[in-house]
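In what follows, a structure is listed as structure tokens, so that the remarks can point back to it.
The complex appears here minus one protein chain, its other protein chains still in place.
Letters are used for the chains, namely A and B, taken in the order the chains are written, and counting of residues starts over at 1 for each.
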Amino acid sequence: MKLAGKRVLAIGERDGVNGAAIEACVRSAGAEVLYVETQCFV
Amino acid sequence: MAFPAVTAVANVLAHAPGLVCYGSKPVRDLRRDPALLDAVRARLRPYEEAVGYGPNQVYIGNLDPEALRALPRPWFRMPDRRAPSDGPFGDLISEPELLGLMRLCDRAGLMQLDAATLATARERLLRRGLVAAAEMDTPAPVRAEAIESMIRSGEGLPLRLEDRVVGSLARGHEEDEALTAHVLLENLAAKATGVLALRRLLTQVAGRLDPGDIPFVLAGSEEAVGDRYQRGGGNLAKAMAEDAGIGGAAGFDVKAFCASTLYAVFDAAALVHAGVFPRVLVVAGGSLAKLGMKYRAHLAKEMPILEDVLAGLAVLIERADGREPVVRLDTLGLHAVSSGSSQQALVEALVMGPLGKAGYRLTEVDRYATEMHNPEITEPAGSGDVPQGNYRLIAALGALKGEIPRDGVAEFIAAHGMPGYAPTQGHIASAVCYLAHALRAMRSGKMKRALFMAKGSLFLGRMTALSDGVSFLLEA
Partner (left out) sequence: MDLEGQGRIKQVVEQAGTADVIAVLGANSPTAVEMFALTLKSGDPSYAGPLAGVALGIPSFHILEPEIAAQIAPEVYQRELALPAMAMDVDEVIGPLKTLREEHP
């Protein structure tokens, strides 16, 4: 599954990988980010 | 000059099953589906079960956190029926006592409580040595008709003990969203549990200190006291000091999400170290909003609703006397704006920061106090074991830095970590609930140093996407 060109809902977890980190990661792979959130243990 | 010392800590709990329906998650779900109330009520624990529950016994100091490893899971299945409702660190009071304390703390005359509940509260709190007879005789009991009338008018929330309505709490204003009965209930519950912690701590130091010897109180809890023009006005510290009989104190609140209380401890130490005050009292009341947060999972798994207690805490910081453990103000862990939001940046700031400055290796810290939330609450909800998750991050960082061998992670966690036991997530769980245990262990020579680290999820308030945290070493 290629991230490039995808539109991403970044749903992070504070003690896992947070939303901002997911956003930075997928952008670096050429994806667009529609939504970013970090959950605090659900 | 030596750094300021932690000289007394009180850890208190208040059983609050009747207030679970006012927790944020339950209240929103019940609004949509009132029929849920029966299912919720069926899973609320009686007082004796909450008292005998392992993690609660740890919190008040009758057990060490490590003792939970030997207790078979699930802990809620086998409460210790002989466990006392008080321990070396404080009390686990019953709900009538909590309601009585709230009434005592109700300076605006918003709360009504019936005679039977006031009498029970008076008798039990007197026996604990936490109130004076005269002050418990001041609030006038209210008759059932008047309580019913207040609730029927829509102006007051019912307060229940099991299935009986025993009181009400009124809103503070017809239009003010910051003074609804629900908000005032949250604030009053925080105030009362903070006052409970303060009163208990004062009995602990009664041999050498009077309330009049406390010049300053810092509160770090999770409520927002204010009105329509300033929703988070604050200074619940002063209100708490007033109702704990600490008449000579000024104070203010520290607000930093879950890191509030740990920041307040560091702030208190800084004030004492700077010579502004010889001692400062830190206090935290409980979070009513977090009652029953994971109740859905508990119902689904046919468990008791475990988030049925409010926690309070108080810490006394004083000039060092050479005997008590000190707060290392020279090696703080701080997370700056530019530190970045990566997980690694945060753990580095909070762990490697202090250790690097102090010249310690990871293995030279006896215990790490992170977010010590009870895993029995979070695991059924799919959130895993929060302390364990934090220990894995610390150990992983140690492995990345070459301080711990990759296959030494489990051993590191077993030696330097602990099972979680705090009754809700949030400020109390964030490291401070371990201060009492660390103080005890350091006084008896069993522990040399512990790292206290708290994270704050600032992004939840939608004013930033940043995380936050603070940490310090406590050293004997």
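The definition used in the following text is that contacts are C-beta pairs under 8 Å (C-beta built on N, C-alpha and C of every residue); 3 or more make two chains touch, one makes a residue touch a chain.
All values reported here derive from a predicted model rather than from experimental measurement.
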Residue of B:L98, B:L393 or B:A476 in touch with the missing chain, whole complex considered: B:L393
Option from B:A297, B:I377 or B:A429 whose C-beta touches the chain left out: B:A297
Residues of subunit A (touch criterion as defined above) contacting the omitted chain: 1-13, 15-19, 21-22, 24-26, 28-29, 34-35, 37-39, 42
Residue ranges of subunit B at the interface with the undisplayed chain: 25, 29, 296-297, 300, 340, 342-345, 347, 381-384, 389, 392-393, 395-397, 399-400
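Rule of thumb we're sticking to: only the chains that are shown with their structure count from here on.
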Whole-Å gap separating subunit A and subunit B, where each centre is the average of the chain's CA atoms: 33
Sites on subunit A touched by subunit B in the complex: 14-21, 36, 38, 40-42
In the complex, subunit B residues that touch subunit A: 341-343, 373, 378, 381-384, 386, 389-390, 393, 425, 455, 457, 459-460, 465, 467
